[in-house]
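All protein chains of the complex are present and in place, except for one that has been dropped.
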Amino acid sequence: MTSSALVEVEKLRFSRGDREIFRGVDLSIPRGKITAIMGPSGTGKTTLLKLIGGQLVPDAGRVLIAGHDVHRLSRKALFRMRRRMGMLFQSGALFSDLNVYENVAFPLRVHTNLPESMVRDVVLMKLEAVGLRGARELMPSELSGGMTRRVALARAVALDPELILYDEPFVGQDPISMGVLVQLIKRLNEALGLTAVVVSHDIKETLSIADYVYVIADGEVMAHGTPASLDVEQDPRVYQFVHGEPDGPVPFHYPANDFHEDILGQGVRS
Amino acid sequence: MMAYITRLGRLGCDLLEAMGRAGLFLVQSMFGRPSAEGFRLWLVQMHMVGVMSLAIILVSGLFIGMVLALQGYTILVDFGAEQALGQMVSLSLLRELAPVVAALLFAGRAGSALTAEIGLMKATEQLTSMEMIGVDPLRRIVAPRLWAGFVSLPLLTIGFSVIGIWGGYLVGVQWLGVFDGSYWGNMQASVEFIDDIGNGLVKSLVFALVVTWIAVFQGYDLVPTSEGISRATTRTVVYSSLAVLGLDFVLTAVMFGGLS
């Protein structure tokens, strides 16, 4: 792996109860690029982000961020490390007792000793970047889903992190706010030069902004490459996913007995 | 047979693990460097947990004092001992009813709200996102609530006793005609500051810790779904009520039962 990688995941194994979620995942996330991690629902993409953020501890393998093993850090060092990361949650996860302005100001207030006037400048700058400077007095409950996510984005970049993790940023958005978010992620990455990890299963949007893509399924990296190379990938599983076909190697049906047997068997017995 | 023993063993292990987690959780959140910001957060929670519970506590205290006086009078008057009404009302309130009933009401009013609030924060990923911002939710969210509960309940218990004794006075003296002087006089002769008021307060401190601890831990540890929240809220009320009543017996045995 090259030294330009900010995050390196090596042979990561993780299981929940008896279910194995990752069986040796290797990833390398280059500095200053947008890396997408894709895969069908339920493959543990969010879990992967939590492992990178140090909230979950893997069974084996390690995660290096800028050369530090995240899971070997002390609690204090881990919290210090997290100041250099931003994370955008699927639900936005705004603090419901604070208004928009205070939500964005929160990381600044707890991690810096900036005077109030500078906090104000930074917050308004970040809110302007996501186009919600006018909504600063609103409470999170008064925001639409797309606005919530934009405020969360402003909060995630409030401390100018080096690494930002996006957890399903496009899920459940109308086409317009989806477009807005795609634009924002792209622009933030270009303007601030930050490293981004996007976890998503929205193929079209993700492929349009990603520099590099990993496809995860069945606890392993199934394919990786640039969006262009994935588009012509021959592996049928990857093809099915990238082109969104309803049935293929990844079955439409949940594993079950034979349909006819199931229905007729019932009838015979009763 | 083997299976039953195994299941029992697993239950025991689970229980022990849960208690270990809860204990660690308590220690990690309650003890930390105090700060001006922490004080401000505590103040907000004092309002939510303490001041907001005041109304229900005071109204209940008044009624319980009045009922005690009414019931006590009908019994005592048969022995010609209605002068002892003040003593009866005040001792039952200070030693038993105020700490226990206030704790039960507190579990229902403030405890369930704490569980639901923290549970909702967990379900909407607010706790996780706080962690990712680099702020420990144990210190920021949990600690102020624990301390607010710990301070509030004894204060509420005092309020309960005071208004209950006043309620007893209203019914006993103003309505049933017990002599004013003997109501207060008998009370003063029989109530000991340390033994009765002090022990009642110690009880309510213990209950405060247990109820808030259960409430906050249930919220923090729940399954982050809407069903999980409603279950955890129910659990908070059930567990803390049982804990209060059980501990009350133990504490009473130690304090007043000559077990010392």
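A and B are the chain letters, set down in written order, and residue numbers restart from 1 in every chain.
Quick note on the criterion: a contact is a pair of C-beta atoms (placed from the backbone, for glycine too) under 8 Å apart; a residue touches a chain by one contact, two chains touch by 3 or more.
Here is the rule we go by: contacts and distances are computed from a predicted model.
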Hidden chain of the complex, named as in its UniProt record, picked from "Outer membrane lipid asymmetry maintenance protein MlaD", "2-amino-4-ketopentanoate thiolase", "ABC transporter permease" or "Menaquinol:cytochrome c reductase iron-sulfur subunit": "Outer membrane lipid asymmetry maintenance protein MlaD"
Omitted chain's touching partners, listed by label: B
Selected from B:Gly119, B:Pro154 or B:Gly219 as touching the chain missing from the view: B:Pro154
Of B:Val51, B:Val223 or B:Val250, the one touching the omitted chain in the full complex: B:Val51
Per the touch definition above, residue among B:Ser29, B:Ser90 or B:Ser241 touching the missing chain: B:Ser90
Absent-chain interface as seen on subunit B, which is shown: 43-44, 46-47, 50-51, 54, 81, 90, 94, 151-152, 154-156, 158-159, 161-162, 165, 184, 187-189, 191-193, 196-197, 201
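Criterion: only the chains that are shown with their structure count from here on.
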Inter-chain centre distance, subunit A versus subunit B - centres from mean C-alpha coordinates, in Å: 43
For the subunit B and subunit A complex, residues of the former touching the latter: 120-121, 124-126, 128-136
List of subunit A residues in touch with subunit B within their complex: 50, 53, 55, 75, 79-80, 82-83, 85-87, 89-91, 93-96, 106-107, 110-111, 152, 155
